[in-house]
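Here the complex is missing a single protein chain, while all its other protein chains stay put.
Take a look at chain A:
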Amino acid sequence: MSDSPALLRATGVSKSFPGVRALDDVHLDLRHGEVLALVGENGAGKSTLLKLFSGIYRPDEGAMELDGAPMSPSGPRQANELGISVIHQEFHLMPDLTVAQNIFIGREPRRAGLIRDDELVRRAGVLFERLGIPLDPRQPVSHLSVAGQQMVEIAKALSFDARVLIMDEPTAALTETEVDTLFRIVRDFVSPRTGVIYVSHRMDEIKEISDRITVLRDGRYVDTLPTASTATREVIAAMVGRQLETGVRPGAASSGSAPGADGREVVLSVRGLTTRKLLRDVSFELHRGEILGFAGLMGAGRTEVARAVIGADRSTGAVEVQGRAVRIRNPADAVRNGIGYLSEDRKRYGLLLDQDVVRNVMLSALPGMTRAGFVRDADGRRVAAEMVDRLAIRTPSVTQTAKNLSGGNQQKVVLAKWLVRDCDVLIVDEPTRGIDVGAKDEIYGLLTSLAAQGKSIIVISSELPEVLRLADRVVVMCEGRVTGTLVGADATQHDIMELATRFGTDRSLVTTGDSA
């Protein structure tokens, strides 16, 4: 097995950016017919390595081979021509163009110089049919949800005649059913002449889909392990370089310090929240020092609740903050009333990508950081440095541009921004999306300790274990309505799923026994 050439191989590759050695003498071997998982903490260098394969970056040292032949793609297009298709962690879509136009950008079929859009639509339709993706090719991408956009990226990658399919955290924005679709697509793709590199922070997915696991740490190669005979614990140990407890509800810490509903002052009360599109009569209360989970399937309306509460979308209903009726017309009103919202879509709503860490961290706290109208930059740098420490944000300096941080570290910057603002109520939407296991733990710890300090937190999450681990109470939603509220200590995944699938009356008799 060892002397047949690998499908794709990197030997001793290194890549540096100003102030960062992102990759240092890294090896990777992708065999024919396998799914190779690539894991590592945020900033370990996974995305950078993939960008070498796709020709976005050139390695400083080292060599790459495709089927034994040396390879150094000069850019994404050449990588595609070589048969390497990459789905990057960041979306690369043109929101104003349609789905079909996006998929075939740079390869438009033409007749007499004119683009044949009907043919584009047809080809995209055929592709979607083959992949089982329910999207309309004529729809502009700006109308799609994050999950829909991810599906477009996947379809685009598979529209090339690829032999190597590389996916950088493709499931970060997907629901369970969509993950199933993706896995089916991956399995269909794998054949003796193809292979897949799969980057993810979700250990259960890696267990399910991969044959071997390559581990990176701090830009260095650690090991490659066979998935079947390796315990998750060992993979994590290799990633972080130490043992780590995960998936355990820190019973004492959370439920001990935050008794939840009983007797605590209500800091946020929402009554009859309704929006034109989705929400119907949503009511809930948030107590001081409480972590309130919001669970539900994608599209259940959890993010919509958050957006309505902070005034980003129009809604009717009554909102009280600390017992005072307030009218929140826009997010600035919300912040004034001490409510912060950390968006699930950090690229669109969370970060100033072209600005440095300091600017990003300071943004929502600026009014408190001026003297006589002038921004006190020194304070900002100090605060940003504190946050970088506290959240273990991996960056060469606080003046690094946000866009140059790894995906997970960008997420931490967004979190830092709201911590600095020191809101009484913090709504966090998918707070650990794209965050590695170690950092996840840190963020859980952070949210719990914030609650212990008397802050109130709403956690919206699609990962049930996350909700169960953090929340004192869980509000479950389905189709824009609240279908039940569970007390965290007693709730199980099964309970939540049962409530989350309680669709309208006509379907209420359908049993949901298989969903747990």
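By definition in this document, contacts are C-beta pairs under 8 Å (C-beta built on N, C-alpha and C of every residue); 3 or more make two chains touch, one makes a residue touch a chain; residues count from 1.
What we mean here is this: contacts and distances are computed from a predicted model.
With the options "Dihydroorotate dehydrogenase B (NAD(+)), electron transfer subunit", "Sarcosine oxidase subunit delta", "Transketolase" or "ABC transporter permease" in hand, the undepicted chain maps to the protein name "ABC transporter permease" (source: UniProt). Check A:L38, A:M71, A:I84 or A:L135 against the missing chain and you find that the one touching it is A:L135.
The hidden chain makes contact, of the residues A:G75, A:P226 or A:G241, with A:G75. From the options A:G106, A:P192, A:G323 or A:G373, the residue with contact to the unseen chain in the full assembly is A:G106. Considering the whole complex, the residue from A:G19, A:P95 or A:P226 that touches the absent chain is A:P95. Touch with the hidden chain on the side of chain A covers residues 56, 75-77, 80, 88, 91-97, 101, 105-108, 110, 113-115, 117, 134-136, 138-140, 143, 145-148, 175, 177-178, 297-299, 303.
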